[in-house]
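So that we are looking at the same thing, I have put the structure below in structure tokens.
Removed from the display is one protein chain of the complex; every other protein chain stays in position.
Our next item is subunit A:
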Amino acid sequence: MSVETIHPDNRAADMPLAAPQIGLPIGILAELTHRCPLRCPYCSNPLELERREAELDTATWKRVFTEAAGLGILHVHLSGGEPTARVDLVELTAHCAAEGLYTNLITSGIGRAGVMIGPLAEAGLDHVQLSLQGASAENADRIGGYKGGHAAKLAFARQVTDLGLPLTVNAVIHRGNIHEVEDMIALAVALGARRLEVAHTQYYGWAYANRAALMPARADVDRSVALVEEARRRLEGVLVIDMVIPDYYARFPKPCSGGWGRRTLNVTPTGRVLPCHAAESIPGLEFWSVRAHALGDIWRASPAFNAFRGTDWMREPCRSCERREMDFGGCRCQAMALAGDAAATDPACSKSPFHARVEALATAEAAATAPGYVYRTIGGASALPQGGRT
């Protein structure tokens, strides 16, 4: 008998369900809204946030989810922004459940989340992923830019476990909270979480703009990785810990989204369909919208999805690399941001000519005094310095 893990994302696992070229997607990230009470400086949303008036309506989202189920998608990640800012979230969740989709709520636990979680559980919600910004209220509220947020999150976590829903805690790690990793592991256990994601910040969107304020020192990264490995052994059967490694210090890049256009797709609040949440940072890609196309047509035929699918687009050193079907050349958005070319090898890879520069950059930023955060706000991108930071 065999039981093979076929995802999570960002992991080079077997993928027996997908054909090498255009296979079947397994997950959809539905960014229902960009509205969120938190202002985390590492938010993965783009700098140009969409406004409420431009969001897809309920009927369109329902059609998208029906098409997703027909396409072979297994998991729907209801995300944002803060997804409970959408008043139709219970209706959308019930629709996904009726379509046989596994529903995962990715939430801050703040705002309307507390009043909505009961109805969501009744509508068939399968799992809750709650973000924590730190282990202590003072630090977490400073990072999230929202006073009282941490206490509200702890109360929300209690509601989730009281309802019998499985809880994952997601902790984004950076220099402002890397000293709290041990406490966050203990907190996840105390909250009754089954899973913890120790996600070292990936530098896209707001995190890229705030990189100098977020980049941890290599010694701190190594210490946090050792702590997680020790905790995994100690907590086997109690807490599953997944870790995302900070790739500026890595030897090989992450297989971003499990390979471009290979397993997952991402729908923005206004309906554009992206291979990953940062793909719009690559100039010249043509994204199709669910307003104009069926999801299956977008998956198979949209220019953006086919731009970096498979290995034919690769140049050296990726093209002849023995890891080309393990990490797919790494992340296209990071290649764009750091090498100025989306078809280049991800500079997180030690084979990239830019790798030494990226590592030196991280080391220098981590050693310098951290600048203040540019907090995420709608319209707030104008406060950012112009031009790149590389």
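In this section, a residue touches a chain if its C-beta (ideal position, glycine included) is under 8 Å from a C-beta of that chain, and two chains touch if they have at least 3 such contacts; residues count from 1.
One rule holds in what follows: contacts and distances are computed from a predicted model.
As stated in its UniProt record, the chain not included in the shown complex is "Pyrroloquinoline quinone biosynthesis peptide chaperone PqqD", which appears among "RNA polymerase sigma factor", "Branched-chain amino acid ABC transporter permease", "Response regulatory domain-containing protein" or "Pyrroloquinoline quinone biosynthesis peptide chaperone PqqD".
Interface note for the absent chain: among A:236, A:286 or A:341, the touching residue is A:236.
Only one of A:22, A:47, A:74 or A:189 touches the chain withheld from this view, namely A:74. Residues of subunit A that touch the chain left out of view are 1-8, 14, 16-17, 24, 26, 70-72, 74-75, 100, 102, 104, 126-127, 129, 164-166, 168, 194-195, 236-240, 242.
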